[in-house]
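Okay, handing you the structure first.
Note that this complex is displayed minus one protein chain, with the remaining chains in position.
Take a look at chain A:
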Amino acid sequence: MLGFIVRRLIAMVLTIWAVSFVSFAIIQLPPGDYLTSYMADLSAAGDRVDPATIEAMRKQYSLDDPFIIQYFKWIGGVLHGDFGNSFEWSAPVTDLIWGRLGNSVLVEGLAVLVMWLVALPIGIYAAVRKYSLGDYLATIGGFVGLAIPNFLFALVLMYLWYIYFGETLGGLYSPDLQGTPWDLERILDFLAHAWAPVLVLSTAGTAQLIRVMRANLLDELTKPYVTTARSKGLPEWRAILKYPVRVALNPLVSTIGWLLPTLVSSSVVVSVVMNLPTAGPLLLRSLTTQDMYLAGAIIMLLGVLTVIGTLISDLILAWIDPRIRYGGR
């Protein structure tokens, strides 16, 4: 087990390094750089910029260096915990992203939790009561959730809330409470805001989870060990939960690692629509303005999250499924 983890960790470091290189290269792919986009922004507003100013700024920001040199300057800083400066915000990238990544993990973590809490019981129920009315209802409900694009659901929710309650949904907390400690007032305020994005984000994944759970469980339910468990007189719910459900969870658990990046990327549009202070809008904006150190840092951290998520799912898998634990021997 220990060797397994060590091998994993070494691979992780190499993967993360490769991710950093690729993410930086991707940002450099489109023509132009931050200053061209900055200039375009000003022109759109009707402003004029002196090309000589831009040229001087380009020199000052070292944007005229070759890609490889820019990359090594950046990655050299990253090794010391310095992710460089965001051009647009003229602030260290690290100051900008931690709070937002925290919000991302919070909101999206809650969404995953809700998704699982809702989908797994429904999936189990749908498998056990195959082709019953409840199965059909759950399936239809899940598919409606899957079919409605997240951003549209968010828009409709905001609109309905405005029409019926006269309030504007948006953000994750009231501006007055920004930066205050997490006391009861702030937690309640957070929950009063966060339910909407959590609802929107969790509906989409629920259908998929229900179907995967239902299909896996259906495969297992007919297997002899279930019949054995039943015939030994175990109560029905125990016979199902203790053995086949555990096995059916296997494919779900092994994809936990993908959940984090999928959630972040799928939540970008929702976050923009609902004005959530998560990493998504920051990433989107930094990509459009070619704010390369900021975008590079976010993409790289997403890569790190994926790698960590994969490690976690491997460990959980090993824990719930003895076949994997002993398979290495």
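Following the convention adopted for this analysis, contacts are C-beta pairs under 8 Å (C-beta built on N, C-alpha and C of every residue); 3 or more make two chains touch, one makes a residue touch a chain; residues count from 1.
The rule is simple: contacts and distances are computed from a predicted model.
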item: Protein that the absent chain corresponds to, by UniProt name, given "Electron transfer flavoprotein subunit beta/FixA family protein", "Putative ABC transporter-binding protein", "Multisubunit sodium/proton antiporter MrpD subunit" or "glycine dehydrogenase (aminomethyl-transferring)"; value: "Putative ABC transporter-binding protein"
item: Of A:132, A:178, A:227 or A:265, the one touching the omitted chain in the full complex; value: A:178
item: Hidden partner chain, touching residue among A:205, A:277, A:296 or A:309; value: A:277
item: Contact with the hidden chain (one of A:67, A:162, A:195 or A:225); value: A:162
item: Interface residues of chain A (partner: the chain not displayed); value: 30-33, 36-37, 39-41, 43-54, 56-57, 60, 86, 88-91, 95-96, 99-100, 155, 158-159, 162, 166-171, 173, 175, 178, 271-275, 277, 281-282, 285, 288-290
